[in-house]
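A quick write-up on the structure given underneath.
Removed from the display is one protein chain of the complex; every other protein chain stays in position.
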Amino acid sequence: MTRYSVILGNLGNTCDRFLSSGYKDQPPKAEMIRQAAAIPGVTGVELVGTWDVTKENVDEVGGLLAKHGLSCVSIIPDHFSQKRWGRGAFTAKDPSIRAQALEETMIAAELARKLKCPLINLWPGQDGYDYAFQSDFRLERRWTIEAVAKAAKAYPDIRFSLEYKPKEPRTHSTWARAADTLLVAKETGLPNVGVTIDTGHSFVAGENVAESAVILSDYGKKLFHMHFNDNYRSWDDDMIVGSVHLVEYIELLFWLRETGYEGWYSMDQYPYREDGQGALRESVDFLRGVESLLEGTAMQEIRALIAEGDAVKSSAWLRKKIFGK
Amino acid sequence: MTRYSVILGNLGNTCDRFLSSGYKDQPPKAEMIRQAAAIPGVTGVELVGTWDVTKENVDEVGGLLAKHGLSCVSIIPDHFSQKRWGRGAFTAKDPSIRAQALEETMIAAELARKLKCPLINLWPGQDGYDYAFQSDFRLERRWTIEAVAKAAKAYPDIRFSLEYKPKEPRTHSTWARAADTLLVAKETGLPNVGVTIDTGHSFVAGENVAESAVILSDYGKKLFHMHFNDNYRSWDDDMIVGSVHLVEYIELLFWLRETGYEGWYSMDQYPYREDGQGALRESVDFLRGVESLLEGTAMQEIRALIAEGDAVKSSAWLRKKIFGK
Amino acid sequence: MTRYSVILGNLGNTCDRFLSSGYKDQPPKAEMIRQAAAIPGVTGVELVGTWDVTKENVDEVGGLLAKHGLSCVSIIPDHFSQKRWGRGAFTAKDPSIRAQALEETMIAAELARKLKCPLINLWPGQDGYDYAFQSDFRLERRWTIEAVAKAAKAYPDIRFSLEYKPKEPRTHSTWARAADTLLVAKETGLPNVGVTIDTGHSFVAGENVAESAVILSDYGKKLFHMHFNDNYRSWDDDMIVGSVHLVEYIELLFWLRETGYEGWYSMDQYPYREDGQGALRESVDFLRGVESLLEGTAMQEIRALIAEGDAVKSSAWLRKKIFGK
Partner (left out) sequence: MTRYSVILGNLGNTCDRFLSSGYKDQPPKAEMIRQAAAIPGVTGVELVGTWDVTKENVDEVGGLLAKHGLSCVSIIPDHFSQKRWGRGAFTAKDPSIRAQALEETMIAAELARKLKCPLINLWPGQDGYDYAFQSDFRLERRWTIEAVAKAAKAYPDIRFSLEYKPKEPRTHSTWARAADTLLVAKETGLPNVGVTIDTGHSFVAGENVAESAVILSDYGKKLFHMHFNDNYRSWDDDMIVGSVHLVEYIELLFWLRETGYEGWYSMDQYPYREDGQGALRESVDFLRGVESLLEGTAMQEIRALIAEGDAVKSSAWLRKKIFGK
C-alpha cells in the first residue's frame, strides 16, 4: 500500500532569482498543514529545519500534525537557505561552518525523534563548486562522508538519506548522481545511511530513474526515500508529476514494486505560479493513475516484456494502456 | 482525415558507425513496398533518391506503388550517403560538388513529376561543419538559398521542403532549427519553398515541437511536411513514436489541426534492432491513439485550457485522458 | 575600438530561489557606479528600470554617471522582478498587465532620452509558459510584436533590442533563440528593432554563438547589442567570461569584427559568491585577451583557415595561439 506525503513548504510562497519577493503569498503554517491533510491520499509531510520546525515550535508542530492525522515522514535540515551556507555546508572551507552543518543535522535528528519521524533527508544544496580550480574533490567528499557518519552513528535509530542533484544552486554538486552518492553512503559503512532519489534530479542527471532505483536497491537496499516531481530534463523545474513524463514513471513504479521499496512517495515541487495544493493533488492523482496501470496482471506482463526485450511489443502494451486500445 | 506514410528505407537494413554492415538484412524493394502497404492506415511512401528511385527504375517503382495502392508522398534526394557529399552538398567548398547537389535535386524533381509526387524533401545532412573556423556561415547559407531557389523556380509545380536538424552527421548543420530554416525558406521568396519538421530533430533542438509547428504555420503556411519519430532529446534516436514522449505529441497534433496542416504524417525511423514493419505500425497506431484523444469536444476543451493557462487544470485534463479517471 | 560596459546590478547583491535574502550585501548605488568606473576598460553601464533608474532619480543617476565618465549604454525595463509580471508581461493573459508592460517600456525609452542612452534592451523574462496547453503561441507572439512595434514607432530615435533566452524563469521563453527572435524583429518592419545576443543564453540554446551573430548581422544588420557571460551550456550560470569557454569566444569576436558590429560589449553576470567588481574585471580582461589574439595578421589567417576548412590546420593555429608553440 503506497503511502503519499508532501513537503510542507510546497504549499507556501515560491521565489526565484528574478522575483525574490515571490510569486505568491505565504500562508500560515497551520493553514499549510490543513491543506496538506486535505489532499486525497496524503498521510505524511516532510518538514524543513528552521523553516518549518525548530526546537521552539516542535511540540506545536507535532500537535498540528497529530490533529490532522499526518505523520512526519522526514526532516530536511536547512543547509541551503541561510547566508552562512553560501559557500558550502559540509564542504565549506571554513571549519566552523562545517561544524555548524553537522550541528544542524544533529538538531534535526533530535527533532525527528520527538516527532517519531524515522528519516533525515540530507540535501546540502550549497555543497559543491562553481568554477574550475575551486574544489578539492577528495577532501570535500571525505568531509561529507565524515559528517554523515558522525550523525548516523549518533542517531542509529534514524535513517539518513542523501539526496543527490547534479547542479543548482552550485554549478556542480558534491552529491551529483545516484551511483556517486551510493559510494558516499557505502563509505560510511553504516546501515542507516542511504540515498534519496528525487525524480527530477535524476532526469537532469541524464539517468533512467528506474535504473537508478534498481542500482540503489541492489546494493544493500540503499534506496531510502523518494521525491517526486517533473521537468524537461535540462533543469530542476519541479513541476507537477506527469506533466512531462509518463513512460519513465511507469517503469519507475514497476521497479519500486519489484525491488520491494517500502518508503514514502513524497511530492517535492515548486509551484511558482500554480495553486500549491492543486499541484500536489494532481501529482498524487497522477501517481495513483500509474499505480492503477500496474494492477491485475500488469506486473507479470511487464516482467514478460522485459524478459523478451522486444520494443515493438512493449510499445504495443504501453499504447493499449494509454489509449485503451 | 489524416494521411499516414512511411519512409520506405525504414523497412530495410540499418547500420551505425560501429556496426557498418548492419543489424539486419536488406529485403528486396518489392517486399518493402508490400510491407509498407500492409501497415494499417498507411497510404503513402517517401522514397530516397538513388537508394529507392532512379531514372532507370522509376517506372518500375511507380508500377509497384500503384499495384499496392500507395502514393509517393515525397522524394528525398540523396545528399548524404555518397563519398562525394562527405564535406557537404549545397555547402561543399568545391563548386563542382555544389553543382552536383543541385543536379541531384533537379533529378529528384523530375522523378517526382513522373510519380505524381508533390514534394521534394531536402535533407542535406552533410551540409554544415564540425569544427570552429571551418565554416563561412554567410556564404554557405547563401549557397543553400540559391540552390533551393534555382530548383524551386525550375519546378514551380513541386513543393520543396527543407528539413532541419541540429547535428549529425556534422556537429553543426546549416539548417539546424525551425526558425533558422524558415528564414532560408523566406529568403528564396518562393511560395513553393517551406519547411519539414522531423519531431525527433525538433526535440534534439530543444524546441517545443508544437510551438515550432505554429511558428512555421504562422509565417505564410510554411509547414510543408511532417516526419515522426521519438528520442530522448539528446540525440536523433529515431525510435518508435510514443515510446518516450506523449504530452508533446498531443499538443503537436492539437496545433496541427488548429493551424490547418494538410500534409502527410510520415514515419521516419531507424529500427536498428526492431522489426521495421512492426516499429512503423506501432508508430502509426500511437498517433491514431493521440488522434482519438482529440475527438469529440477535446479540441474545444484544449482551447479553453490554453485560454485559461492553469497548469493544474490542464494536468487534470491530461490525467483523465490517460488513465480514464 | 571595442567599448566595454557592465550591467550595474552585477555589482550588487545576488540571490536564488534557495537563498532569497542573497549571498552578499547590497552596496549603495553611488558605490556601484564608482566600482563600475574603476574597472579598466569600462566606459559604459546598463541600467535596469525601477532598480537603477526611475523618473524620480534619473537626474541624480545621470549626474553620477557623468561624474565618473560613464555612458548609459542601455536601459532594461523591469519586466521580470515584480509580482505583477509573474504570469507574463507582454504575453500576460490579463490585458491590463500587457498595457503596463508597454507603459514600462515607454517610461524606459523616456529615461533613455534623458540619459542620451541609445538603446532599450528588452528582456521580458516572464514571457513564455511552463506547461503544455498553457500558451496560445500565435496570439502571444503577436502581442509581443505589437507591443514592440508600438514602442519602437513612438521612439524612432531609440533602438529596441530583443534579448532571447531559451528558458528561466519560465520553462519556455517566448523569445527563445536567435532566429525566432529575428523573426519577431523583422515582423515589426521597423529599422530600430533588432536583437541582443547574450552569450550564455545562446550557449544554453545549443547555438554556435558566432553563427547566431552572423545570421543576425546578415539579415539587415539586426545584431544590436551583446551581453557577455559564461556557463556550462545547460543553464544560464552567468559566470565570468572565459571560465568555461575559449574557442567559442575567439570565433565570436572574429565574426563580430568581420561583420562590422559596432555596439558595446556588455558584461552581464551573476557573481553569486564572488566579488562582483572582480568578476566583471576578469571578464573584460579575458575579452581583451581574446582581442589581442586577433591582432596583427590573425584576421587574415582565420579567413584563410575558414576558406580551406581543414580542422587539423585550425587546431594547430589555435594551439599555437594558446600555448605559444
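We call the chains A, B and C, going by the order they appear; numbering starts again at 1 in every chain.
In this text, contacts are C-beta pairs under 8 Å (C-beta built on N, C-alpha and C of every residue); 3 or more make two chains touch, one makes a residue touch a chain.
Just so you know, these numbers come straight off a predicted model, no measurement behind them.
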Problem - Residue in contact with the excluded chain [from A:Val214, A:Ile240, A:Leu287 or A:Ile322] - result: A:Val214
Problem - Residue, one of A:Ala89, A:Leu122, A:Ala205 or A:Val244, that touches the chain absent here - result: A:Ala205
Problem - Contact footprint on chain A, counting only the chain that is left out - result: 87, 93, 129-138, 141, 166, 172, 177-180, 182-183, 205-206, 208, 210-211, 214-215, 218-219, 247-248, 250-251, 254-255, 302, 305-311, 314-315, 317-318
Exercise for the section: Identify the residues of chain C touching the omitted chain, counting contacts across the whole complex. Expected result: 206, 233-234, 239-240, 242-244, 246-247, 273-275, 278-279, 281-282, 285-286, 289-290, 292-293, 310-312, 315-316, 318-319, 322-325
Fill in the blank from the handout: chain B residues touching the chain left out here are 14-23, 80-83, 85-87, 125-126, 130-132, 167-169, 171, 231-232, 234-235, 237, 239-240, 243-244, 270, 272-273
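The rule is short, and it goes like this: only the chains that are shown with their structure count from here on.
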Handout entry: Farthest-lying chain, centroid of Cα atoms versus that of chain A
Key = B
Completion exercise
Between chain A and chain B, the Cα-mean centres are separated in Å by 40
Exercise for the section: Averaging only over C-alpha atoms, locate the centres of chain B and chain C and give their separation in whole Å. Expected result: 35
Handout entry: chain C: positions in contact with at least two other chains
Key = 87, 130-132
